[in-house]
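One structure is given here, and the rest of the page talks about it.
Here the complex is missing one protein chain, while the rest keep their positions.
So, chain A:
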Amino acid sequence: MRITANQDRCVGAGQCVLVDPEAFDQNDADGTVIVLRPNPGTEPEIARAREAVNVCPGRTLALVEES
């Protein structure tokens, strides 16, 4: 599993950081997302990644199966 972020769509609301501050941070200059931990490993990490994808207002984030 890998978290992808389409920076162009990011609106800098920081919802992802609220869901999981260990997996996401924001760029100081323009508020856009920085994925700190692109590969969630444990079940709770995956669950939080799914939630971040769900709440993201920019539809910026996705969780993809790694081939």
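Structure notes:
Convention: contacts are C-beta pairs under 8 Å (C-beta built on N, C-alpha and C of every residue); 3 or more make two chains touch, one makes a residue touch a chain; residues count from 1.
Note that contacts and distances are computed from a predicted model.
Of the names listed as "Aliphatic sulfonates import ATP-binding protein SsuB 1", "Succinate dehydrogenase/fumarate reductase iron-sulfur subunit", "Carbohydrate ABC transporter membrane protein 1 (CUT1 family)" or "Cytochrome P450", the one that matches the UniProt record for the absent chain is "Cytochrome P450". Chain A residues in contact with the hidden partner, per the touch definition given at the top, are 11-15, 17-19, 21, 25-32, 51, 54-55, 57-59.
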